[in-house]
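Structure in structure tokens, see below.
Only one protein chain is missing from this complex, and each of the others stays in its spot.
Order of writing sets the chain letters: A and B. Residues in each chain are counted from 1.
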Amino acid sequence: MWLNPSNPQLNKNGELHHLLTLEGLPEAILWQILDTAKSFVGVTQREVKKVPLLRGKAVFNLFFEPSTRTRTTFEIAAKRLSADVINLAINQSSQSKGESVLDTVANLAAMQADMFIVRHAASGAPHLISRHVAPEIHIINAGDGRHAHPTQGLLDMFTIRHYKQDFSSLRVAIIGDILHSRVARSQIHALTTLGCPEIRVIGPKTLLPSHVEKLGVHVYHDMRNGLKDVDVVMMLRLQSERMQGALLPSAQEFYKYYGLTEDKLALARPDAIVLHPGPMNRGVEIDSSVADGGQSVILPQVTFGIGIRMAVMSILAGN
Amino acid sequence: MWLNPSNPQLNKNGELHHLLTLEGLPEAILWQILDTAKSFVGVTQREVKKVPLLRGKAVFNLFFEPSTRTRTTFEIAAKRLSADVINLAINQSSQSKGESVLDTVANLAAMQADMFIVRHAASGAPHLISRHVAPEIHIINAGDGRHAHPTQGLLDMFTIRHYKQDFSSLRVAIIGDILHSRVARSQIHALTTLGCPEIRVIGPKTLLPSHVEKLGVHVYHDMRNGLKDVDVVMMLRLQSERMQGALLPSAQEFYKYYGLTEDKLALARPDAIVLHPGPMNRGVEIDSSVADGGQSVILPQVTFGIGIRMAVMSILAGN
Partner (left out) sequence: MWLNPSNPQLNKNGELHHLLTLEGLPEAILWQILDTAKSFVGVTQREVKKVPLLRGKAVFNLFFEPSTRTRTTFEIAAKRLSADVINLAINQSSQSKGESVLDTVANLAAMQADMFIVRHAASGAPHLISRHVAPEIHIINAGDGRHAHPTQGLLDMFTIRHYKQDFSSLRVAIIGDILHSRVARSQIHALTTLGCPEIRVIGPKTLLPSHVEKLGVHVYHDMRNGLKDVDVVMMLRLQSERMQGALLPSAQEFYKYYGLTEDKLALARPDAIVLHPGPMNRGVEIDSSVADGGQSVILPQVTFGIGIRMAVMSILAGN
């Protein structure tokens, strides 16, 4: 096998070949992505925002689950690299004709695709696809089930580094529905690898995975205790499905205990920054005064996300 | 504030910064757009129809209301200017996740968008957005509720100028559902600004706005009287919703009184031209023999519309 058996994301030379998860990704590769992204964030502020690194390459946005926002970030990033982008929302046509995901992908690959951006409701779908495509094709996981959302995790790391420079003395809190969040999983893996000494997860028992401590995080059920003296506040989106389910009494109740308000944020360090992966539920997990306030870095996250996706695509295309 | 307080479409230098409505747009800017469009209509007839004026710029087609036709004209125009175009049909994904229009736009803007083409069912939505985006972003209204459809109005003016050269001695009739028409509103404002001495509106009382005379137009309920000696006949599309509603007895009835037939058109000047914004309801507001006849300039309108949209985008990008 041409891929690294101990880490299916890397090639034989230990270089990034697919981006499937931040779990087990070597620290050097994380830094490489963050450094490369920095140069692209500069590109996107120039008058002409295009570079020819992916000219003639075909990037397929393969979305088995709709997400206008995530699809758009990858589309913009690929176009700024001069790639040809094909958007495929796979729920109707081929799938309704009873074709399997692997047959769909094999067919698209035979069109000489260079890269697939895969979003799928099933955890592990991008891994499965990566094991079946030709060696010259690269897979980027754009969110799979509850498993991982690595480019989101990376842009969060970029944002933290941008404002805090260094991970080695940070106290970071991740708040909300940890149990169902692929974002939280990606964040915890990346923070750990980058040397963050203290990661706290804050949420009600019903929304925390059992044995979450094994990931090396500290668990808080009381948000006021958990926020004390943190440098970084990472809010999670509360899926509306959860609010209707049995896991939560109500959105109002959640907001009371775990919504980020100005008075709760005051318990964090005065220079603490607030992140959110979007889209926000204002008045559920975050108050508008905080979302739009001086400590919020939620919109810069989006900007940095384009740079991160350009970095990942250009690194993959070069390996 | 960096925008001109007396006209939020203009910057401090009085140049066009957003295109939201033709109401209040200075005459000089109207002529600038019409003149610029003329050079682009030439471009679209060349072998290679591309110019690099928007290379590296990101144009977002932000359609909160579907319109394949209008979206396509903007997409084609932007691609001929070498922009990167992102199409977003916002009804499912983000909006169904409960995010507000302003949060959606703020997020897209953070991806370093340069221009938003906005279509929305609510009157005023593009204005609202224009007040909340960063100063380097330009908004073009592609139709908002009953309020305005400025690029349609501009391409109508381009068409009239192309065939009649000069507005200063024209008699123009606008016919049909004036009440619900954003197109009619844009036409009346532009014609007035460009010096058209006589604008007539023709329609049943139920489809005319009350006090429409205040716009400086002459009102006719009898189409044969209204068409007498006009130089330009501007038909409006009858929305099928109206036909089912209480405002009209039936499509047949409407056609009898307000459908443009050859015998009614014969009352206009022999060199009168016929415009329609499309899509046409043949046999409702217009007879096929007129739509496809020698006085119809309906298809040239579409061609000129690409030039107008290229002109607006390139002017905005330059200011």
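Keep this in mind: a residue touches a chain if its C-beta (ideal position, glycine included) is under 8 Å from a C-beta of that chain, and two chains touch if they have at least 3 such contacts.
The structure presented is a predicted model; accordingly, all values stated were derived computationally and were not measured.
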| item | value |
| --- | --- |
| Identified contact with the non-displayed chain, of B:14, B:124, B:209 or B:300 | B:300 |
| Option from B:66, B:249 or B:318 whose C-beta touches the chain left out | B:66 |
| Chain B residues that touch the omitted chain in the full complex | 44-50, 66-69, 72-73, 75-76, 79-80, 240, 278-282, 299-303, 305-306 |
| Absent chain, residues of chain A that touch it | 55-58, 84, 86, 88, 90, 92-94, 97-100, 103-104, 106-112 |
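Operating definition for what follows: only the chains that are shown with their structure count from here on.
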| item | value |
| --- | --- |
| Chain centre separation in whole Å, for chain B relative to chain A (CA means) | 41 |
